[in-house]
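A single protein chain has been removed from this complex, and every other one stays in its place.
Coming up: subunit A.
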Amino acid sequence: MISRKASLVLVGPALALMATLFLLPLGYSLIWAFREEEADRWGLGNFAKAWEFYSADILFSLVIVTLSTVLIGIFSIAIAGYLTLGRIPWAVALLRWLYRWPLFIPFVVAAQVMRTFLAKNGMMNNALVELGLLTPFQTASFLDWRGIVITFVWKQTPFVTLLVAGAMASLDRSMIEAAQNLGARRGRILFGIVVPQVAQTLMVGLILSYVTMMSVLSVPMMINAQQPTMLTVDMAWRINAYGDYGVANALGFIAYLMTACVTWVYLRKELRERGAHAR
């Protein structure tokens, strides 16, 4: 048994690292969001400017990330569900082998891949035209908000699926088998028995994905040249073009708030459940 003091010494370096490399810059940027450099005072000026300039982008980010999270949830349940309940062994094996691929591809590469795939004269439209499903005049570019959502979903679904499929695999199969014996269909088993039991894991996966997507710069930068765009692009723009850290920090603060909301939901649920266990 390690003494209390020794365990503190052991976690010390990790904590110190967290504090200097993460908490300090985080706190710094949160505080400096309220600093109006030009007027040399503290206030909400940066937030007013951020809203005046980028309110559409703030809402856009929220909608895009939320929509992507929902789609990721649906797809990951579908894939993990099939991996757990599928009856054709080769199809399950193939899916298991295929679905993880995007996990190993960085966002910036995924964005580049999608650029060539989704462009007006890109691979997807060319294939559809070759198949005779579309004429060249009907093709449309998907390099807008749809492109961002497609890339996010493509990139993050495997991550959530990996977690969810793992949780599903560790479930007690006797319950699934009992339901099957009673004649339940697979859909019913999935949503009535399996998903409720892995809901916690699914939630963690989705929240982590939400936070990750909120912070991605490369994908909106490369795929969506339109307006509105995502907050990360605006932050990069304020800093790169104007050296305006105040408004960039304010935008960051707003992004923190958006992620803090979902994290709060998660923490509340977690705490409530832990409390229940303790009792």
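In this text, a residue touches a chain if its C-beta (ideal position, glycine included) is under 8 Å from a C-beta of that chain, and two chains touch if they have at least 3 such contacts; residues count from 1.
Here is the rule we go by: contacts and distances are computed from a predicted model.
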According to its UniProt record, what is the protein name of the omitted chain, chosen from "Acyl-CoA dehydrogenase", "Multisubunit sodium/proton antiporter MrpC subunit", "Cytochrome bc1 complex Rieske iron-sulfur subunit" or "Extracellular solute-binding protein"?
-> "Extracellular solute-binding protein"
Candidates A:Ala119, A:Val149 or A:Leu251 - the one touching the absent chain = A:Ala119
Touch list for subunit A against the chain that is not drawn | 52-57, 119-121, 141, 222, 225-228, 233, 237, 240-243
